[in-house]
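Omission of a single protein chain aside, the complex is shown with its protein chains in their original locations.
Chain nomenclature is as follows: A, B and C, assigned in order of appearance, with residue numbering initiated at 1 for each chain independently.
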Amino acid sequence: VRAVVLNGPHDVAVERIDDPTLTGDDGIIVAVDRTAICGSDLHYYEGHMGHTAGIRLGHEFLGEVVEAGPEVRSLRRGDRVFVSGVVGCGRCGPCAHGDPVRCDVGWQAFGTTPALPGGQAELVAVPAADAYARTVPEGLTTEQAVLLTDVLPTAHIGVTRADVRPGSTVAVVGLGPVGTLAVELALLFGAARVLAIDVVPERLSNAARLGAEPIDATAGDVVAQVRDRTAGKGAPCVVEAVGSDATLRDALLMCAVEGTVSVIGVNLNMQFPLPLAVLFSRNITVRTATASVPTTWPALIPLLQAGRLRPDDVFTHRLPLSAAAEAYATFAGRVDGCMKVLLDASA
Amino acid sequence: VRAVVLNGPHDVAVERIDDPTLTGDDGIIVAVDRTAICGSDLHYYEGHMGHTAGIRLGHEFLGEVVEAGPEVRSLRRGDRVFVSGVVGCGRCGPCAHGDPVRCDVGWQAFGTTPALPGGQAELVAVPAADAYARTVPEGLTTEQAVLLTDVLPTAHIGVTRADVRPGSTVAVVGLGPVGTLAVELALLFGAARVLAIDVVPERLSNAARLGAEPIDATAGDVVAQVRDRTAGKGAPCVVEAVGSDATLRDALLMCAVEGTVSVIGVNLNMQFPLPLAVLFSRNITVRTATASVPTTWPALIPLLQAGRLRPDDVFTHRLPLSAAAEAYATFAGRVDGCMKVLLDASA
Amino acid sequence: VRAVVLNGPHDVAVERIDDPTLTGDDGIIVAVDRTAICGSDLHYYEGHMGHTAGIRLGHEFLGEVVEAGPEVRSLRRGDRVFVSGVVGCGRCGPCAHGDPVRCDVGWQAFGTTPALPGGQAELVAVPAADAYARTVPEGLTTEQAVLLTDVLPTAHIGVTRADVRPGSTVAVVGLGPVGTLAVELALLFGAARVLAIDVVPERLSNAARLGAEPIDATAGDVVAQVRDRTAGKGAPCVVEAVGSDATLRDALLMCAVEGTVSVIGVNLNMQFPLPLAVLFSRNITVRTATASVPTTWPALIPLLQAGRLRPDDVFTHRLPLSAAAEAYATFAGRVDGCMKVLLDASA
Partner (left out) sequence: VRAVVLNGPHDVAVERIDDPTLTGDDGIIVAVDRTAICGSDLHYYEGHMGHTAGIRLGHEFLGEVVEAGPEVRSLRRGDRVFVSGVVGCGRCGPCAHGDPVRCDVGWQAFGTTPALPGGQAELVAVPAADAYARTVPEGLTTEQAVLLTDVLPTAHIGVTRADVRPGSTVAVVGLGPVGTLAVELALLFGAARVLAIDVVPERLSNAARLGAEPIDATAGDVVAQVRDRTAGKGAPCVVEAVGSDATLRDALLMCAVEGTVSVIGVNLNMQFPLPLAVLFSRNITVRTATASVPTTWPALIPLLQAGRLRPDDVFTHRLPLSAAAEAYATFAGRVDGCMKVLLDASA
């Protein structure tokens, strides 16, 4: 079968792989239908993650169960499932709660190590299926279910961990797919105002259309712009969805007294220069978030079913799996206003 | 000046009163512009509250400060203000937090005792003005500010105390003004589904228009209807906004395991027959709420200013103060689909 | 083997039963070592629960696994285990969290129906063992592990659901085993003051020894006594641990404004006369609690291991299983200051 393989920086190819086998008695094999490219795949694509040649990419996918191990209880052959992009051992207490980040053994994401090949492929092996795979709920589109594997949960956790309350003012730094979904969720959770910050005009106008106040970072200091719009106080809730040092610094400086900065833009700097004196003078809380994906499903699924959350249009580009190289280049380069790419694994 | 006086059951009249005087150095006199009739006024109008002849009614009002006591710091002559319908002493710690319900001395509502004449009048004396009166914020309509004196805060506290979370299913029992606003707030706070229960077709269709699922109580057992729509589980969040024994019993029985019933429909029964065995088998929480009005303003005002909360159309009828008798009859009888009446105190 | 059987009101006997068999592939058989009598067993013993002749009693027990079904993962033959007194299906999401009360299928307690024979026996069948049985943690006494099956979790949930915070004043109504443990836990969780209410002098002096302020209910109106000791305000946190209408009414009336009454004394009255007007004037929260036993273990076990929680001396009487009839009579009659009885199932 075919799979997307990373051969080096900016070099992905669709290659033949051996059919995957069950990871264990609690695993399943999924025949992938649709799979998406995530901003965090770009860390690998762009060569920021060290020696990763040969990695089979992809942690956002949906498909049909074609084989199920003997211990799997909740799924069977033929079920249409989506899978958490992050998984744990499946046997410990936290995994029973669907929280891979707390797993006693440790968490891993699909498509980031040789140990757990990714889902941008025709077939993928999924471990701990009872804990981490779920049949697609009635009333959800295929694309919504793909978004439940990572980006919607990440946006949900980012907004939740920013301590957003009804009536809050929320700043969202960065309007890529996760940031845009964070804007939508913050409004859905009762924020009075969402200040949506980016440099791309279409992303700003899209956020405005969702109900946010766009702040154009090319128009000057975003910290000053946020303070101007909040009577000098800053935003009590800040979601950082970029992952650069500069945007994180901005996020910290725009935060109001006793506020919270929730960081979901992945930044693996081991020496980020934290302005502690500012934090002390304002009693700020800083949180990072790797999404414990399944813990968010009980809130997100009913919102999708009720039509209150409509995230589908973060997908701007749809391509066959065979065009993965073009898809990565388009996504990485934001060609044609590309926000997020969905791949059809059958083509 | 003129004021609405309750002379007996179903007997209100506009009468001449002496000009009110300051209640103390921390008080103000307000020349009323608009004032509303509240469902709780009907408890008095219909004679359920014992001997209340001579009471000057009304706890929802807005107007201009025409006199301010020497200790008042935050307001001055000429300010346009709205006033919490419930007030405390103004000097204790809880009053400093704007929480009259916790006041060390005790709370009282305007228009319910001779000690605190109501605001359905041309002039009204307001005690503890720094704690309980506020200038109308920029961007709010007059009608929105009137709704901030009682019904919006009550709906807010009712929804908040029902433990509504993003993704929750919420049942609202009773779609009068407060129930209707509770529907709107529950959706604004991220409820996935709101089951809106009443017997009046217009109220049901109005709730549906807001985004709720209407449940017609004339069509059969509402508990069964709620359970049918929730896979047998019931609703984890229930807001009771009627105040009768029967509706409260329904609210308790439709509540899901570990759920919360928040009671904002005033019911002063000292022997309500509580089905404890049901509560025990389901670990239910029951809360009553008298609104600590000003504590809700920091959340509600930005939502109104941002246009995310649009409560104005709960007012279905607008009449001059001189027509108060007609207004009460219309409201009590739900004549012409009457939901809520606004009185113009200048006419 | 032998088991305690309820033959009628005040009539229990140790009788021969057939060896129990596995309830299913996820079940275990436990050879009981120690088992306790619970206050809720008395509801059956005293004939308050309808037709219950033939019930095999007991939901607090500890012993050795002598057989394990093929699906059981976490336990094996020879393990020394304690078991949640309340169990669910073991397969649904809430059961994965150890929360039988939310179980999709419904919860049941051992020893209360023919469907789930109790643990006051030499052998007992335990369903859903991975979810509801646990090996005895290092550092715990046998008696502490028995207390983890019901009364400590109930006391924990009762105190937690009373919204106890560091610095709180807590009233505990009823100083039986659960109430006494609630006193100990409230102090351990940082209560500044615990007002401990009962009529039995030894129970009052025991609570005083733990650090509480005893209130003798024989000395006059307990509501007045609580208000006298709280500057008229009442207690913001109240734990009702008796289960009578009179004590529940007292608990409600002694509660402070915005306070919480947590009811753990089982009361199955379907028409308890709730004084709603009092609740409305004070914004009181009322909660009932059936213990979702395993959810409390992560907090309780480390407190026991660290020696910070020392509940062992609620056991005042230790008897062989063969003396069950005497044990029940002693417990029911509070003979010789009996607080709680531990039975040795090997004797």
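Here is the rule we use: a contact is a pair of C-beta atoms (placed from the backbone, for glycine too) under 8 Å apart; a residue touches a chain by one contact, two chains touch by 3 or more.
All values reported here derive from a predicted model rather than from experimental measurement.
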item: Residue of C:A53, C:V105 or C:A192 in touch with the missing chain, whole complex considered; value: C:A192
item: Contact partner of the left-out chain, one of C:P201, C:P298 or C:G337; value: C:P298
item: Absent-chain interface as seen on chain A, which is shown; value: 101-102, 161, 257-258, 263, 266-290, 292
item: Hidden partner interface residues of chain B, rising order; value: 73, 91, 96-97
item: Residues of chain C in contact with the chain not shown; value: 160, 165-167, 169, 185, 187-190, 192-193, 211, 298-303, 305-306, 308
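Everything below uses one rule, namely that only the chains that are shown with their structure count from here on.
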item: Chain B and chain C, separation of their C-alpha mean positions in angstrom; value: 41
item: Between chain C and chain A, distance of the C-alpha-averaged centres to the nearest whole Å; value: 44
item: Contacts with 2+ other chains: residues of chain B; value: none
